[in-house]
Every structure is written in C-alpha cells, then in structure tokens.
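A protein chain is absent from this complex, but the other protein chains hold their places.
And then subunit A:
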Amino acid sequence: MSDLVTNPYRTSLRSAADWGLVAIALPALAALALPLGVQNGAVLGWFGGSMAPLFLIGVVLAVVAGASAPKRVWGAWAELAGVALAWLLPLHLLNEGLDLSAGWGLWLFLVAATLLLWRVMGVLAGMPGWTRSVVVPGLFGLGLLVGWEVLVRGFQVPAILLPPPSRIAAALAANAPVLWDDFRQTVLTSVLRGYVMGCGAGFMVAILADRVPFLARGLLPLGNLASAIPVVGIAPIMVMWFGFDWQSKAAVIVVMTFFPMLINTLAGLGNSERIQLDLMRSYAAGYGRTLVKLRLPNALPFLFNGLKINSTLALIGAIVAEFFGTPVVGMGFRISTEVARMNLDIVWATIAVAALTGSGFYGALAVLERVTTAWHPSMRQR
C-alpha cells in the first residue's frame, strides 16, 4: 500500500499515469522548438546538424528504461544516467564553439533535466546506508559544480567575476607547489598549533572552573565579550605582540577558540544526571573517578560540538590574521596579494583549498564523534 503511494516508478509504460514524468516532459518538449545556440553567427536548432539529437535519444532511452524498471532504485539510477547525459550536452556544444547565451531551448531542456534530478534524489535519499549518507550529498555537490561550469561558460561570465570550476582546477594544478607551501604555513603550522592550544586551554580552564565556581561566574560573561570581538580587531594587535610568523596567528586562534571550548566543556560537565552522580557517590568514588568515569563521557557530545565549531573558527582566524602581516607565504597572504594583482585564478584556487581543508577538518571530527559517541541517542539511529 505504502509502495503505491510513495513509489513514483510503480507505473510501467502501459499505465501512463506518472504525472511527475509528464510534468517534466512538457518543458522538455517545448524546448525542442527553441534554438540551441548560435554558431558562426547563425542560429542553430536542435536538428540543425549538431550531435544534439544523439544526446536527446540517449536521454529519452534512459527515462524510458527508468520508467519501466521493475525496482524504483534501478529506475532512479537509469534516470540519473539520463540527467548526466543531458548536462553533458551543453559541455559538448561549448567545445564545438557554440554561443549558448541565447540558446533558450537548451536552457529549458536543462531545467527539465534538473527536475528529473530532483526526482532521482528524492528516491535515493530514501535509501538506507551509503546511498543516503554519501551518494546523495556527493551527487548534490557534483550537480552544483556542473551547473556552475555550464552557466558561467554558457553565459560567458567574465573570469574576473567568477571563473568556471574547470579553470579553478587548472589553476590548482598549475600552482600546486605554491599552494602546498601556503597550506603548510597556514594550516599545518598556525592553525593546528593555535587550535590545539586554544581548545586545550579552554578545556583545562573549564575543568578548573567547574571545581572553583567563582571562576565560572567570572569567566562566562567574559566569554560573551570575547565572542563579540572581531578578528580584524585583534589580529593587528597580535601581530604587534607576537611578530609576523605563526605565533601571532596561533594567538588569534587561541583568542577565538578558547571561549567556545570553555563554554561547551562547562555545559558538558553539567550534563550528568543526579541519579548517575548519586550512583558514583554510593560507590564512594572521589572527584577524579567521577570525572573520568562519568562526567567526561557524558560531556563528549558537548566537547565535540566545541571542537567542530572551533575547527572552522581557527581556519578563518588564521587566514584573516595573515592579512595583517606574515612571512611571504600563507593562504591569507596569497589571497591579499593576488587580489591586488588581479590574479583571481590563484585566489579562487586558494579559496578551494581552504574550503576543502575546512570540510575535511570538520568531517574528520564528525567521524571521530560518531565513533566515540555511538552510544548517544542522537547517533544511535543513524
């Protein structure tokens, strides 16, 4: 019964009542009447001698295969192949030298293809395991990249405003040694050291403040104050205090990460239930035993929350701080100097490195959290 309601692939071609597909087919059909683009000054239609009909046939075959597949997942994969083929068409046409900016038939066709992707994702997101947790977000990201590439190149957006991803990738490859040196300076030196010091200090002071209540009372309002300080305010001061090298970046990171860690650790330490604490007391367990065997395990979800927030803050802090003085290497330094030289490909490549680093850092922490707090109710079902 539920299958009848939720399965968009339940219909075969024989019972043509899949209204979702019909709604997608209508704009696709309308698109066929509109031009694909302009080649050598002449408007080119769908059947004007390009390879477009071959792509079209491929997509139609994929959709037909999807609609008549016995299982809806198989249908989804077949439709996904159709979507991929549809989005490859503009890339092919661009390589043929077409100007797509007036190719409304193509754009309308791509809208239909995107709607089809939406449908596919809806099905895949309902699948358990890897499909849902890895394939769906991966497809989503890939879709965004392809869309970016096609739109930027199709409408000839100037690279100075927004280069296509392929160009950023090329810049990444061409400047790999420089980018690696920047990465080593900013991430492996400044960020890691500052992060460990900031989070470590926040954690330890929290343990202390938990034992000495007036410390917590005094520090928590300061935490609000500190979180309101802008990085651009403290970064120049830290550069004056600690010099151009990694020490000043680490200092900025410590200032930014200390309080989030402190506050999360304190909240985590207060997370044990009275009955759990009473149990420890009934065993005549002292402060240290209670801390290690009960309160810290209970605090783990909070600790990870702090660590995850701080992973992003640390990266931002280091990059921004490098704007205010650095040895001639580092991601922040690279961005500030290459922007001034209008070398935007490198800027974008650096941004890509920063984004990948940030998500990798966060992702590693999230995996670690899952492993160590698999017992927590918020982790159990997933």
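Just so we're on the same page, a contact is a pair of C-beta atoms (placed from the backbone, for glycine too) under 8 Å apart; a residue touches a chain by one contact, two chains touch by 3 or more; residues count from 1.
Rule of thumb we're sticking to: contacts and distances are computed from a predicted model.
You can't see one chain of this complex, but its UniProt record names it "ABC transporter ATP-binding protein", from the set "L-lactate dehydrogenase complex protein LldG", "histidine kinase", "Thiolase" or "ABC transporter ATP-binding protein". Check A:42, A:228, A:284 or A:342 against the missing chain and you find that the one touching it is A:284.
When the missing chain is restored to the complex, the residue among A:71, A:217 or A:293 that touches it is A:293. Interface residues of subunit A facing the missing partner chain: 273, 275-276, 278-285, 289, 293-294, 297, 300, 373, 375-377, 380.
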